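The structure under discussion is supplied below as structure tokens; questions concerning it will follow.
A single protein chain has been omitted from the complex, and every remaining protein chain is retained in its original position.
The first chain written gets the first letter, and so on, giving A, B and C; residue counts start at 1 in each chain.
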Amino acid sequence: MPDSTTTLAGLRSDVAAFVAARDWAQFHNAKDVALSICIEAAELLEEFQWHDAAQVAAASRDPEARERARLELADILVYCLCLSNALEIDVSQAFRTSW
Amino acid sequence: MPDSTTTLAGLRSDVAAFVAARDWAQFHNAKDVALSICIEAAELLEEFQWHDAAQVAAASRDPEARERARLELADILVYCLCLSNALEIDVSQAFRTSW
Amino acid sequence: MPDSTTTLAGLRSDVAAFVAARDWAQFHNAKDVALSICIEAAELLEEFQWHDAAQVAAASRDPEARERARLELADILVYCLCLSNALEIDVSQAFRTSW
Partner (left out) sequence: MPDSTTTLAGLRSDVAAFVAARDWAQFHNAKDVALSICIEAAELLEEFQWHDAAQVAAASRDPEARERARLELADILVYCLCLSNALEIDVSQAFRTSW
């Protein structure tokens, strides 16, 4: 299901099921999940390390670089949704409060 | 609208409208958006700095600490959705590929 | 004392004395010190957020921007030396092994 029909609650539920299936109690520890978001964010950033503006633009069009960025972004999002589950945060409402 | 009725596409569209209204061309620069995700992730992490397991659990129940975490999480997510817009990444599908 | 006459051991000793004077047992917890390095590194990075190459060059010459970067860099280094003390790592030798 694409973004057009996937709700935030649906995606959060998928993340929760994924965690439950593996009995990953660690995924309920907010500090380690926050730490994991940070680690994954740095892995995404590594895709752009030493790149000047022209190289960033080129990477944005390169299929392999895009795929790597796509997977790193997914990793960050999964941990964000883990944390929203662990702390029972409605992220759609949080977005509207914050911005 | 809460997570139960907000689609990823809807939230991405809100982020795009927010950026367009401010003419923030910088928000289309993938490297700086990735860098911003990292900075915001570290700000979230700061909420848990020096906390042992008992303090993490206590913070998870404390309204003020929860509110700070909620806003930091929202900031990370907004930048994640900016990047998905800039690189045209369907995050729901990315999640299902990656996990 | 400037870099020309300060040894790594001397600076590590100053950091150790500073920690001891405050009875900061937390500064011996390697995980939280590593986490703190990450947080401080993101604060340094924030000095360059959204800056293009010309702005980075300008900031490198601006006294106030330089002073902020100097203090953030000091914060990172202090935590690095805390960790080298906690784990008894000789950083000069580590540098020569690694590079």
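As a working rule, contacts are C-beta pairs under 8 Å (C-beta built on N, C-alpha and C of every residue); 3 or more make two chains touch, one makes a residue touch a chain.
Fair warning: this is a prediction, and the values are worked out from it, not measured in the lab.
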Given A:L35, A:A59, A:V78 or A:V91, the one touching the chain that is not displayed: A:L35
Interface residues of chain C (partner: the chain not displayed): 1-9, 11-12, 14-15, 18, 29-31, 34-35, 37-38, 41-42, 44-45, 47-48, 51, 53, 56, 59-60, 66, 69-71, 73-78, 80, 83-84, 86-87, 89-99
Chain A residues touching the omitted chain (full complex): 26, 32, 35-36, 38-39, 41-43, 45-46, 48-50
Positions on chain B contacted by the hidden chain, ascending: 35, 38, 52-53
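The working rule: only the chains that are shown with their structure count from here on.
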Fitting chain A to chain C on CA atoms, where both chains share a sequence, rotation angle to nearest 5 degrees: 180
Averaged-CA centre spacing for the pair chain B and chain A, given as whole angstrom: 8
Length of the line joining the C-alpha centres of chain B and chain C, rounded to whole Å: 28
Sequence positions of chain A contacting 2 or more other chains: 35, 38, 42, 53
